[in-house]
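First the structure, in the form of structure tokens, and then the observations on it.
What you see is the complex with one protein chain gone and the rest in place.
Letters are used for the chains, namely A, B, C, D and E, taken in the order the chains are written, and counting of residues starts over at 1 for each.
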Amino acid sequence: MVNKDEIVNFLDEYLDINSFPDKSRNGLQVEGKEEVEKIAFAIDACMDTFIKARAFDADMLIVHHGLIWGGIEYVRGLVQKRLKFLLENELNLYAAHLPLDLHPEVGNNVQLLKLLGLEPKEPFGSYNGLSIGYTSEFDEPKPLPLVAQILVEKLKTDYVKAYEFGVEEIKRVAVVSGRGGFTIPEAIEKGVDLFITGEFLHDDYHTAKEGRLSVIAAGHYASETLGVKALMPVLREKFRVKTVFIDNPTGL
Amino acid sequence: MVNKDEIVNFLDEYLDINSFPDKSRNGLQVEGKEEVEKIAFAIDACMDTFIKARAFDADMLIVHHGLIWGGIEYVRGLVQKRLKFLLENELNLYAAHLPLDLHPEVGNNVQLLKLLGLEPKEPFGSYNGLSIGYTSEFDEPKPLPLVAQILVEKLKTDYVKAYEFGVEEIKRVAVVSGRGGFTIPEAIEKGVDLFITGEFLHDDYHTAKEGRLSVIAAGHYASETLGVKALMPVLREKFRVKTVFIDNPTGL
Amino acid sequence: MVNKDEIVNFLDEYLDINSFPDKSRNGLQVEGKEEVEKIAFAIDACMDTFIKARAFDADMLIVHHGLIWGGIEYVRGLVQKRLKFLLENELNLYAAHLPLDLHPEVGNNVQLLKLLGLEPKEPFGSYNGLSIGYTSEFDEPKPLPLVAQILVEKLKTDYVKAYEFGVEEIKRVAVVSGRGGFTIPEAIEKGVDLFITGEFLHDDYHTAKEGRLSVIAAGHYASETLGVKALMPVLREKFRVKTVFIDNPTGL
Amino acid sequence: MVNKDEIVNFLDEYLDINSFPDKSRNGLQVEGKEEVEKIAFAIDACMDTFIKARAFDADMLIVHHGLIWGGIEYVRGLVQKRLKFLLENELNLYAAHLPLDLHPEVGNNVQLLKLLGLEPKEPFGSYNGLSIGYTSEFDEPKPLPLVAQILVEKLKTDYVKAYEFGVEEIKRVAVVSGRGGFTIPEAIEKGVDLFITGEFLHDDYHTAKEGRLSVIAAGHYASETLGVKALMPVLREKFRVKTVFIDNPTGL
Amino acid sequence: MVNKDEIVNFLDEYLDINSFPDKSRNGLQVEGKEEVEKIAFAIDACMDTFIKARAFDADMLIVHHGLIWGGIEYVRGLVQKRLKFLLENELNLYAAHLPLDLHPEVGNNVQLLKLLGLEPKEPFGSYNGLSIGYTSEFDEPKPLPLVAQILVEKLKTDYVKAYEFGVEEIKRVAVVSGRGGFTIPEAIEKGVDLFITGEFLHDDYHTAKEGRLSVIAAGHYASETLGVKALMPVLREKFRVKTVFIDNPTGL
Partner (left out) sequence: MVNKDEIVNFLDEYLDINSFPDKSRNGLQVEGKEEVEKIAFAIDACMDTFIKARAFDADMLIVHHGLIWGGIEYVRGLVQKRLKFLLENELNLYAAHLPLDLHPEVGNNVQLLKLLGLEPKEPFGSYNGLSIGYTSEFDEPKPLPLVAQILVEKLKTDYVKAYEFGVEEIKRVAVVSGRGGFTIPEAIEKGVDLFITGEFLHDDYHTAKEGRLSVIAAGHYASETLGVKALMPVLREKFRVKTVFIDNPTGL
């Protein structure tokens, strides 16, 4: 049993929660039980996730997409239902959005690179003056289908889609998990061969194609499971708490 | 028993809740029970008030100062405690700030004038391009102490303080309940004899004095009890609900 | 042969091009030949489209997604290539984004409804204080798979995906073409049964699901082909010009 | 006799006048005589104060609340009267608002702590990203009435009001002079036992009470006399000028 | 003798002083004597003008360029000297900037057209969403040198410079007094033959030349003497006051 404040203080510091401009209100969004024995991890704060967290007897839930973006103006409808459930069950809700994308150890983007056997090389992906992704480089160039195949296997998802717009052999890679298409012009300018992200939108299609930049869309959900999963052993070792991952895929 | 949405829709329209720029999120701030039999009325959304509302078996609480100003960024500490209480007890919370100051029938300012036997004459008190108070005029000029005495008796408060900075006999009056001192320059410019408000702040003292404008501070709390009280019979008649006023004075 | 200004003036007025706040610079974005004999229509301003327009001997190209959003800061890279091609070939480029989404006759959303045999009922889909979509209602409720099947056939696309989150029989429908997910909370609040849009994003999945709102994603590209296509006969009849539709699907 | 620029330059630097975001235009607000022999000190820039300063033959007046906040848009009414008096009498007016609240030696907040025999411990009271107050700690815990009594005696004011909302014995104290109630949530979060300020407003009552934070309101005027008074010997010693304090209490 | 408020109220209404977004604080900028017998008129609020106004025993000075733009942050240096002079001499200062450019009777632009025997035809010259100038048309086209010659004679200035960039015979004219070059693109778009303004800047030279728009620069000072001069008889007739024009040319 650990006091919730100890975990929150550790995470706030470990993830450097107050250093990044983010619409997500990062940190402890909803306060619950004082003592924490079991922590659930998930991607999205929603009723399905909350119900499973309670079924697992979790005292705290750590998510990538929290409940509060900007500020809650009215506690009505879905917001009321979700808050009521959390407060009645005294389930602590901790959210980490950008801090869990760009973290140099457990961040979604570093973890995505690791799936491909790569190390982060340079910060990439400017968002509000912040680099939220990374570039990297294969020692041996690889064909696009092979890179895609590795992701299918490691992410255990059949969502992965590959768009071959550039060179046949991929050497330089840039990664921005989730919906990272807004950084495609930067990838083109920096001469990257392949851009890996979660969702690939219509708007970005022709830019990538004309810029001869190949793209892999690995799924918004799938590409963002890595960060919270990497956080699990960190908290287990630090606090001797029990952990559980709640899989709640959207197929998107 | 009335469905809460009927009451909310009526109040939204009756108080014209969406027409005024206000930091308060006016309207149903926290959703509770579907069916409403008893409504409590109070000035401030706080634990003391909530606990009394529950003790009275209220299904809805209508206040002048709600819980949400701007937006809730974190459900922690006091905010968590208050929201948890409301949601666990399924107590609907409805807030009306500026709409209940300026309303032509039940508004705090019109009601303050009525205590003095006056009718609103002209809109007064510009706030974000909105007039939130009124001016009025005595048929017979009255000395300041007499006006103060009437307020002491009618408001049943000994907070009332009178500052005699101008003429001996008061004819023209301007009223802005709560903390209305920011409209003192307007009162001076318009040649008013007496400005009535709730709290009178240090900052406004010399402006009023040099502008030869007498001031009565009737108490922030006391001056804002009138609006919600005037709303009580309106809802009783309209919906046949029971009502109760929760007195929770701050002495300020 | 028609002078380009006549066509531009007609379109500016017909589409009410200057009345909507839009990041797209709507209207004649790039000035080309004075005289126009043939007009090409497409969804996206990109090299593939430009090259085909020239191959068809078009003098003007009308698109939904133009070249200029906000303003061009540097004429370099892709922007230079695209502008150079247009200017060297004196191809007029006319763009209409929001004005072609919300137009009551040729707009993407009205046209989407027509595919389903429906008429627009009420404005829907608030965007910068503007309604860009519509609601409608089936005379006879229809099961979701049937609605999806009609869209597959009429749009001639196998992209269409249906998410059954609510009632079995669909009666009330709301439509926002392209990436319309930001209006899902409005659809839930208004009690709509089915929301039809182009792209459906991860972020909106749980909101729709918990709000019991079924969703059809018909493809960003496919859902936005309808507006420009509906504009073709209008210009043919008005100006006796030749027209051609350039199909350049992204599969997104 | 000292040149006014020498005094102004010294004060600008000593009070670090240009480093803080403040609505007050800090520094020499109104230029008067070149040579300065006697300096008057007061809290508020108003006619009463100006007339007394002239009666004392002062060449410069240093105040906490100046004439110019933002900017003067029209020299009419009270503003005209005040400016006319200053300019005709060539009375230099120097204002220091936030710089005189937070100064580590002569600031209102440090001086308030000194009355209680305390030293500033940590910066406190975030205002536009600036800490304007301090926390401190009694070696021996003291009951609230005793702390209030010391302030009554040292400040020579009977305004002082104490609100006992928390522990009986006060150890940790936070101080923000004037109207400092906006920092009450910060005081609660930091576990302070007593918050000392000038004016205590209705709005902050329930927050303090539920947060179990005791409050002393020492008077806006009284709590802000300390800074300018502490500045007097500094200028006497530095420039051999004569000084006089103008007491012009508002009772608020 | 007229009370100053009567004149101010008349001017505020006649010039519609509060209807235009202007950096100039239009209206009575500095309050002086209560009673007004003589009014001086000038272009610029400066010491030269003030001294002459006093020499003429004026009680009020009406100018096109006042003392206050935005707001006065410090009464020091030139600002102090000017304000001190006005306040010590109790000289009322009234300013009208944009309201005196665009006024349909006495405005600088209408008056400039009248010098050429022209009537205003359409509003022209968009500035913050406001039209501050006018277009007009000669019945008989005139060569540029002839138009320039008329202005030299009527304005009694040898500043006038003509730039022949377009057609030889001028028919359509647009006028924006002072520094109006920012409206040159609008003049080109509207197919005007000649643009008349006060100062013509380097920045606008090539735009006018490539747009084949001839330009006459009549002098900033000279082009803005017309409005205040036209106001003189209006006030003489209305209030039976004496008037005097103070000529203080800058040669610019």
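Just so we're on the same page, contacts are C-beta pairs under 8 Å (C-beta built on N, C-alpha and C of every residue); 3 or more make two chains touch, one makes a residue touch a chain.
The shown structure was predicted, so the numbers you read here are calculated from the model rather than taken from an experiment.
Considering the whole complex, the hidden chain is in touch with C, E. Only one residue in the set E:Asp48, E:Glu169 or E:Asp247 touches the chain that does not appear here, and it is E:Asp48. The residue touching the chain not shown here, chosen from C:Glu6, C:Glu88 or C:Glu189, is C:Glu88. Across the entire complex, the residue among E:Phe10, E:Phe56, E:Tyr205 or E:Phe245 in touch with the chain not shown is E:Tyr205. Note on the undisplayed chain: of the listed residues C:Pro21, C:Gly71 or C:Gly129, the one touching it is C:Gly71.
Against the chain not displayed here, chain C makes contact via residues 25, 27-31, 68, 70-77, 80, 83-84, 86-88.
Think of the hidden chain as still there; on chain E it touches residues 44, 46-48, 65, 77-78, 81, 178-179, 185, 188-189, 198-203, 205-207, 209-211, 220-221, 250, 252.
The rule is simple: only the chains that are shown with their structure count from here on.
The pair from A-C, B-D or A-B that reproduces the interface of D-E, where over half of the contact pairs by residue number are the same, turns out to be A-B.
Centres computed as Cα averages put chain B at a distance of 49 Å from chain E.
Each chain gets a centre from the mean of its Cα atoms; for chain B and chain D, those two points are 31 Å apart. Residue numbers of chain C whose C-beta contacts span two or more other chains: none are found.
The touch graph of the protein chains shown is a line. Here, these are the chain pairs in contact: A-B, A-C, B-D, D-E.
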